[in-house]
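Single-structure report; data block below.
A single protein chain has been omitted from the complex, and every remaining protein chain is retained in its original position.
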Amino acid sequence: MSASYTAVGWNRQKKHYDWLIFGFCILYLIIFIGVTIIYNPQYTFETVLIRSAGTLAILLLHIILAIGPLARINKKFLPLLYNRRHLGVTMFTIALVHGSFAILQFHALGNTNPFVSLFTSNTQYNSVAQFPFQALGFFALVIFLLMAATSHDFWLHNLSPKVWKTLHMLVYLAYLLIILHVMLGVVQYENNPVFVCMIAAGALTLISLHLIAGTREVRKDNQLFNLKEQGYFFVCNTSEMEESRAKIFCIDTERIAVYKHGGKLYAIHNVCKHQGGPLGEGKILDGCITCPWHGYQYLPGNGQSPPPFKEKVSTYDVKVADGKVWLNPAPYPEGTERAGAVI
Amino acid sequence: MKPLRKRHLEIWITLAILLPAGIAVAWLAIPEQPVQKLLQPPTSTALPVVLKKSDKPNYTVTIRRSTDGSQLQLEWINKEVLQYPTATIYAGTAITTPPQAKLIGRIEARGNWYFPLDSTLSATPGNTDHFILYDFIHQQVIDTINFKP
Partner (left out) sequence: MIKQYQINYTMKNDEFYIGWMEKAPQGFAKHIKKVLLILLVAVTIAALLLAFSQKQFATGNFEFGKLTEVKGVYFNDPVPFLKAVNGKDIFGHPSFITIPLIGFGKTGAAGAIAAIEKQKNISLNRKQVTMRGTLLYNDGKLLMQIDANDPIVVEIGADAGNALLPVVSNLGEQVIHGEIVDPKCFFGVMKPGQGKPHKDCAIRCILGGIAPVLKVTDKKGNENYYLILGANGEKMNEAVKNFVAEPVSLQAKVVQYDDWIILYVKEKGIRQFSYIQEHFGGSIASCNPACMK
């Protein structure tokens, strides 16, 4: 949104969010390390460090992955979505502590370079129980590193949103790798059923949340608009439209947001230029359509961000006749001025 | 964004299959740990008559005798894992330098250890009343075992 990049655009929400992340992490570490020291007195410092960091990172990963679908199911989770990337970078940092110490502990001071040893010590890739689980963790860490390094909006624009999004969707592969890293690693030795139950519960929760959110979205996408006249589709009645709010319609390949503002209807592309947020779930504030994810704004008449900002989205023709709203899904070039349809 | 939503759904349907399968396969693959008859301590029979017994948290020490009285034996049941470099047993109240030191033997892993005792030990009263557990590497007394008279 800004014309130049700052490292972090601090505001009160972000500060609160970050303090909470810090507080929760410290709480977890104190409890885990404290209980281990007291009830497992033959501990070694290195093992406690590796385990506390590893378990905290996995816990954070589950929370991070839950935020997306939760925000789709209930918009009241949006405050958690807003600063999710800080959670992600924190999780990566803690995972890096775990990974670095593990490589040091298990591979350093030997007769081979630690990173070579990581891939050449255990080579039983043809076994399940003996599978080199550390390699799985390593690749997951590489994915998290790439994501953390490109988490800033600078990379979003310079890599192009498509490349950036593809890179960041690798988080799902990383999640699978991490689950297998744990199941084929520590769980093979620490076979207390609690560990596998927690892993299974976490996976079940995330799978359920994503499938629930996903099927809801698919239902919206599959809604059919059959009544068509001269390129316009009937989408809804004017009585259903709420002032300063929109309704979203998916016709053919895209979702279009139709806003009611000052007694007129305007239609813009539903996808925010910033990170693909659903503009139709936003609100008009200060005469601007405001994205619910990060607050990016666009003028309803032409789909342009107010100066000095440069983002633009496509606009569409909409007309009103006999209390019915008709929408033409053919997009105009981004930023094209279109007159609103008077209700 | 529809392709993105579609891709998300495809990924999570795939994960809905791979995750439970991976967790189940890994859990079922945990190997069975074998049980094995141990070779140490070497098998020995406890003499039948118990003369004295001292029960401590980490070990049980018993002086045993054969029925006819001709043999004397120290039975040391090591209940907990040893956490010293060495653990040698001496009869007496103090570690004296060789050759006067009455060194009985060394205990190692958990289990039952049996040491024959010289009959001259029982000849003098009180000779089998006190034992010392001693680490000769760090030269420190680990514990003393005193049988009640």
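Labels A and B are assigned to the chains in the order they are written; within every chain, residues are numbered from 1.
One rule holds in what follows: a contact is a pair of C-beta atoms (placed from the backbone, for glycine too) under 8 Å apart; a residue touches a chain by one contact, two chains touch by 3 or more.
If you're wondering where the values come from, they're calculated on a predicted model, not measured in any experiment.
A.B. asks: For a quick check of understanding: of A:L20, A:I73 or A:A149, which residue touches the chain that isn't displayed?
C.D. replies: Per the contact definition at the top, the residue touching the missing chain is A:L20.
A.B. asks: Quick one: which of A:R51, A:K312 or A:R338 touches the chain that's been left out?
C.D. replies: A:R51
A.B. asks: Which chain A residues touch the hidden chain?
C.D. replies: Given the touch definition above, chain A has residues 9, 11-14, 20, 24, 27-28, 31-36, 39-40, 42-44, 46-47, 51, 55, 59, 63, 74-80, 82-83, 105-112, 117-118, 121-124, 129-130, 132-134, 184-186, 188-190, 192, 194-195, 198, 245, 282-283, 285-286, 290, 292, 294-295 touching the missing chain.
A.B. asks: If you put the missing chain back, which residues of chain B would it touch?
C.D. replies: 31-40, 81-88, 91, 98-99, 101-111, 116-118, 121, 136-138
Assume only the chains that are shown with their structure count from here on.
A.B. asks: Please name which positions on chain A make contact with chain B in the complex.
C.D. replies: Contact set of chain A toward chain B: 128-129, 165, 169, 172, 175-176, 179-180, 183-184, 187-188, 191, 196, 199-200, 203-204, 207, 210-211, 214-215, 217-218, 221, 250, 253-255, 270-271, 276.
A.B. asks: Within the complex, which stretch of chain B touches chain A?
C.D. replies: Counting only chain B, the residues touching chain A are 1-5, 7-9, 11-13, 15-16, 18-20, 22-23, 25-27, 29-31.
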